[in-house]
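Each chain you see keeps its place in the complex, though not every chain is here.
We just call them A, B, C and D in the order they show up, numbering each chain from 1.
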Amino acid sequence: MSTEPEKPRMMKGNEALAEAAIRAGLQAYFGYPITPQSEILEYFTVEMPKRGGVALQAESELAAINMVYGAAAAGARAMTSSSSPGISLMQEGLSYMASAQLPCLVVNVSRGGPGLGTIQPAQSDYFQATKGGGHGDYHLIVLAPSTVQEMADFVFDAFRLAERYRNPAMILADGALGQMMEKVVLPPEGSLPRTEKPWATTGKPPWRERNYITSLYIEPDEMEGINLQLQKKYAEMQKEVRYQEVDTDDAEILVVAFGLAARIAQNAMEQARERGIKVGLLRPITLYPFPHEAIGNLTRNVVSVLVVEMNAGQMVEDVRLAVNGRRPVHFKGRMGGVIPSPEEVLEAIESVAESYRIPQE
Amino acid sequence: MIRGTIKVAEESCKGCELCIGACPQDSLGLSDKINVKGYRFVRLVQDNCTGCVNCALVCPEAAITVYRQKKTTVKREPVAVGV
Amino acid sequence: MKSHEIIIAGFGGQGVLSMGQIIAYAAMIEKKEASWMPSYGPEMRGGTANCIVIVSESKISSPIVSRFDSAIVLNQPSMEKCDSKVKPGGILVYEKSAILQPPKRDDIEVLAVPALQEAVRLNKKQIANMILLGAFLERRPIVKPETVIEALTSVLPERHHHLIPLNKQGLLLGIEFGYSKHTVVA
Amino acid sequence: MEIPVATNGMEVVYRKPSTLTETPFHYCPGCGHGVAHRLLMEVVEEMGIQEKTIGVAPVGCSVFAYHYMNIDMQEAAHGRACAVATGIKRVMPDRFVFSYQGDGDLAAIGTGETIHTVNRGENILVVFINNAIYGMTGGQMAPTTLLGMVTSTTPYGREQPVMGFPLKITDLIAQLPGSYYVTRQAVHTPATVRKTKKAFRTAFEYQQHKKGTCFVEVVSNCPSGWKMTPVESNEWMEKNMFPAYPLGDLKVPHPILSQV
């Protein structure tokens, strides 16, 4: 642990994320290979043995998430990563962890679906991540990076939030963010303090009652109690909402986009501004909690909203809920691993502008 | 003959009768009374228990405590006996 | 230069991905923004490989684009894919020995580099890609040759550092070639 | 007749171990789960490892094991107890870790996790309660259900062409290089109870010496699922289950190796 300030490096998103996790004090990683995120597992198998942590290639994603369950419930900082089909296999496990209130990190470097789909980047797991693809009323904390730098930084945020709220956190990235190299300044090792976990199953000493981790409450009243507790927690979490605003002050059209799509949208926005269309961008960073209020407030000042996603229209529902009918909400999406070009987003902006005849200066 | 006896936690007993079959002395039988869970529980029906622990070994409810006359010579840990 | 978008494509094993990384590293050293995006298509090894490199003065939006300012092409199948994706006024640099059908576009600059032949002549096959890179950078000075040499130190694993002088030689050869051909605009 | 119980001059030679909580078991009368629980906790008490033991409960009738065992425990998803135990053991290698699983949990939905955990030689104890039926969900066929056996999903008796053969998973486990000690026991008579307890103890001792996976199958009854009285169920078990699942060690270390 040198005290020199970190030099910027060129790193793949997947590797930056893995290295950041080690620096965030990760104790155990369990995962199964799947494109486009196998580098995460590979990075850990190289580094963890040297740095005193556990890296285990599980026999499946199902095994991996349940190993994370075991390790997390024993108090360790633990994580797994996968891509869309593998994340689907983890839904039961995630529901269990949410119910048992276990902090952990799950990374979805997602790809185009449904089914085996394609290995190209997509954002079509938004619903799964934010609404709960598993059964029951639960939510993951969901962070959506848009740069390699954020791939690294958000690992710290994810663990911090996960442990603060005793809730699984997800980083929802996409294949492009995982595979690409960009400049990154890695957060320093050891900068994320360990959390006290008095609930963890570490072996029952004589001076405390036994700890047990469960998600089974056979009496409906008790189970409702757990649910009320969860809902209360989710309500509290709303204060952790994070988003980025670009040029929203004078915006007449508000573009909402997350992750990679937000970068493309920003490029389009810049081009649109050059053409005199007053566009602003809101990029949700936490997808859950979702910046409902921020969007709600902003939309009071804009004429119209455009949501850009790499899917058939998922986050747009949350935006519509936030806007609540006050302004028209438009959608531009590409699917199945196709990344929209800034130009086509620009076109979408222009056609929105046109339909509301915003005078182009 | 070594003298022993047992105590049955009557509210834990479910009347499965496994201890009855396991007792080499035929010391056990079901009571005519039922406990709050609705089971006829087990009790000694003869005063010939040797404290052999067989009944306790097979009891699925850990409902039986077994006592045995102290031997003055050998000392043993209470729980490890015979198992 | 606001932003420069490059695709480099060839067979796996031709050093396509590392060429891209070298440019990206060099750009970073020069405090520019850079992104490098490998193709991670279905093709198994032995198939084609490519990467997209973007170097920019400002923050890079999409790391994947479909039209390029420059293309460096190392085999025929890639030529067929890349050729049409170069923007008018862009440049297409290619390995001469690998290409049967050179592109016929007249709205871009086309530069055929006999890199493999030169490398073989020097008995150093592995520097062919540095020759290509040199030629390209001479025509499009996105990063400085000095920085490229510096970048090599980061890209190459320690155990290959003794190869840096060799790579430098290749780079210079390429620069020379690019310079000598700077009038040959197709 | 009321026999007076006088204990003066007597010492306790058997009592419920302190490692079991006060909560009464929810098991049906005569169910072997209770005995298996008690034996496991007796060993934990006797070895003095309560502080270092972490158990994993399955989904099955023993889903509430954590209400009874007075140790730190985790409730795993159906079939994943071995994966959960792996997660625990990897981050706490000095703890005694065990999973406790039924035949549906371990040998149906959890087959993959079971085999791979053992094949890795994960240094844990796997307790496998084989009652040839899904007790908890009301008596459906288990992977270990015998041919011809009637259950609520084999109403005409299990037939191989439809529902396949009984799966002798413990035999497979014994084949794997990662397993160190594999044994099949029962808990229905004083003698079998003694042996099973011994097996648990042996397994924990091997775990202490990092020998790899120990696997203790307990062939057990399910009076409710089998629709018999407890006494009948034990008779039926001896007559029908034991021939298919013969008791005894399937894999023991060479005497020299076993000097733990």
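Everything that follows uses one rule, which is that a residue touches a chain if its C-beta (ideal position, glycine included) is under 8 Å from a C-beta of that chain, and two chains touch if they have at least 3 such contacts.
All figures in this text were calculated on a predicted structure; none of them were measured in a lab.
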item: Formula for the whole complex, using the labels of the chains displayed; value: A x2, B x2, C x2, D x2
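By definition in this document, only the chains that are shown with their structure count from here on.
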item: Of A-C and B-D, whichever chain pair has more C-beta contact pairs; value: B-D
item: Whole-Å separation of chain centres (CA-atom averages), subunit A against subunit C; value: 34
item: Where subunit B and subunit D are represented by their mean Cα positions, the distance between them in whole Å; value: 24
item: Where subunit A and subunit D are represented by their mean Cα positions, the distance between them in whole Å; value: 40
item: For subunit B, residues that touch 2 or more chains besides their own; value: none
item: Subunit C: positions in contact with at least two other chains; value: none
item: Residues of subunit D defined as touching subunit A within the complex; value: 21, 50-54, 56-57, 63-64, 66, 69-77, 80, 83-88, 90-92, 95, 112-113, 116
item: Residue ranges of subunit A in contact with subunit C within the complex; value: 8, 10, 35-36, 119, 121, 175-176, 179-183, 260, 263-264, 266-267, 339, 341-342
item: Subunit D partner contacts - residues on subunit A that touch it in the complex; value: 27-28, 30, 54, 56, 58-60, 62-64, 66-76, 78, 92-93, 96, 100, 201-206, 210-216
